[in-house]
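After the structure tokens below, expect a handful of questions from me.
With one protein chain held back, the other chains of the complex are shown just where they sit.
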Amino acid sequence: ATADTWRYAHEEAASEVQGVFAQKFKEEIEANSEHTLQLFPFGTLGESADIMEQAQSGILQFVNQSPGFTGALIPEAQVFFVPYLLPQDEATLQEFFTNSKAIKEMFPALYAEQGLELLTMYPEGEVCMTTQEPVKSPADLAGVKFRVMTNPLLVESYSAFGATPTPLPWGEVYGALQTGIIQGQENPRFYLDSTKMYEVTDVITCIGHNNFTTAAMANKDFYDGLSDADKTVIANATDAAFEYILGYQSELGKTSFDNILAAKPEMEINILSEAEREPFKATAGPVEAAYIEMTGDTGEAILTQMKADLKAAEVATQ
Amino acid sequence: MTNEQENDMLAASQPLVEPDADILTDDTSALPGVLGVLDIGIAKLEAFMLAAGVLLMALNTVANVIGRVFFESLYFSEELNRILIILITFAGISYAARHGRHIRMSAIYDTLPPKPRKMMTILISLVTAIFMLGLAWYSLQFLLTTMGRGRVLPALQIPVWVTLCWVPMGFVLTGLQYVLTAIKNIIEPDIYLSTNVLEGYDNDEREI
């Protein structure tokens, strides 16, 4: 077999979850083949949309992009923004990502239409909000200017939660929280730590509405042209990285909050109880309807399948 | 306060710079007949896109602030600005070529005697034109590729390729300006930085 250099770009810094996944993937590839994998973290080859296009055109062999961004290309991928769809229980979540038919069979076809071979989807951690004042119910979000990614479903969700969704480029979020242009934002737990959001907000609130999901993929022409041996190497490396990241992100969710409290002991962290979450959960209906309206029959089919997969995962882990 | 000082102060609060002379003159064309009319038409279109782009960007940004403070943010504001900046840049590069305003380092070039300098100007114009026309071709390919993929802007939900339309156009028009500059330098005795700008920065306020 020839020794090739493959290139893999992702959306986060090398030390963050996607970077750790990529590093593990690289180690496995390089240990089990003659090939070399070069990693390109966040920003070194452009923004998320840029590296996606580069993977589609084959200049990159691998790319990691979160469905939230892929939604601009594959609308159905926005299903991961439907609140309270993914389970909050870690074991069920892991079972779901391991065996979901929607992820293993339905999404790969959609990605293939865009010239991409979907390798895997994996969770990066529970999404929590950081705000200046405690949030115990939707009423507490009234009048709060809340920064969300420019994604229609996220805007819909936070409107439904009672906040005023406020789009803002990510580079301006830290400063805007500091000066008070906005009073809140949401991100996965580890990201609240690594991007120092706790320095400019006082309260973290987890309402269990989402677990940030991301996806690793390959250029399809490249993948289809590989020998069976190489495909096996990639499949094994994907499995190994997937297994590793499931435990890693779960553990990281805890250590991130420990880190934050160590750096800022007065930070208030509220994990809302089931009862406190109910009024937030009650707002999910219209968002789901908006998703179906945006994505039509394929979207609805995926949503239905995901719900079935989640039921199965729940049963399997009980 | 003496009269003189009073006068000084009044003089000082007059506008500090004269209006941008070479830009404010009506655009002229180096081309004869119908082509010349077309060229002037394009120049006016470029100028309109530049001014309208900048004014719209200011309006859009201010409207977003007012919206956010008093009502709600304009969800599309950032994307609209991104579209405008592409429009301004690519309408502007051909307009800048027309007026000989592209930045270059002319230290060595300036020391050359007139004849080789003229040769250099022709060479530079032609090579630049080739680059611009080449980029026009590849940006058209890029536009078509983007069209095929169907990615949309997340907030506006309009296709991304729409925002790229003026990119190949801007490169084509810039390339043509440099072709014309080369031709102008070949047929005229003087050295031209662009079709209607003679070489040499104005020498006012120049003291090194």
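Labels A and B are assigned to the chains in the order they are written; within every chain, residues are numbered from 1.
Note that a contact is a pair of C-beta atoms (placed from the backbone, for glycine too) under 8 Å apart; a residue touches a chain by one contact, two chains touch by 3 or more.
The rule is short, and it goes like this: contacts and distances are computed from a predicted model.
The listed choices are "ATP-binding cassette domain-containing protein", "Multicomponent K+:H+ antiporter subunit C", "Cytochrome d ubiquinol oxidase subunit II" or "TRAP transporter large permease protein"; the UniProt protein name belonging to the chain that is not shown reads "TRAP transporter large permease protein". Of the candidate positions A:Q38, A:T255 or A:T304, contact with the unshown chain belongs to A:Q38. Which of A:I181, A:I271 or A:A312 touches the hidden chain is settled by the complete complex: it is A:I181.
Across A:S57, A:N236 or A:T298, the single residue that touches the chain missing here is A:S57.
Residues of chain B in touch with the missing chain: 1, 5, 9, 12-17, 19-20, 23-24, 47, 49-55, 57-58, 61-62, 64-65, 69, 78, 81-82, 85-86, 88-93, 95-96, 99, 101-110, 120, 124, 127-128, 131, 135, 138-139, 141-142, 145, 164, 167, 201, 205-208.
In the full complex, chain A contacts the hidden chain through residues 7, 13-15, 38, 40-47, 50, 53-54, 57-59, 168-169, 171-172, 174-176, 178-181, 194-196, 199-200, 263.
Going forward, only the chains that are shown with their structure count from here on.
Averaged C-alpha coordinates put the centre of chain A at 41 Å from the centre of chain B.
Chain B contributes residues 68, 72-73, 75, 77-79, 145-146, 149-155, 157, 160 to its touches with chain A in the complex.
Chain A contributes residues 49, 53, 56-57, 71-73, 114, 145, 149-152, 155, 164-169, 181 to its touches with chain B in the complex.
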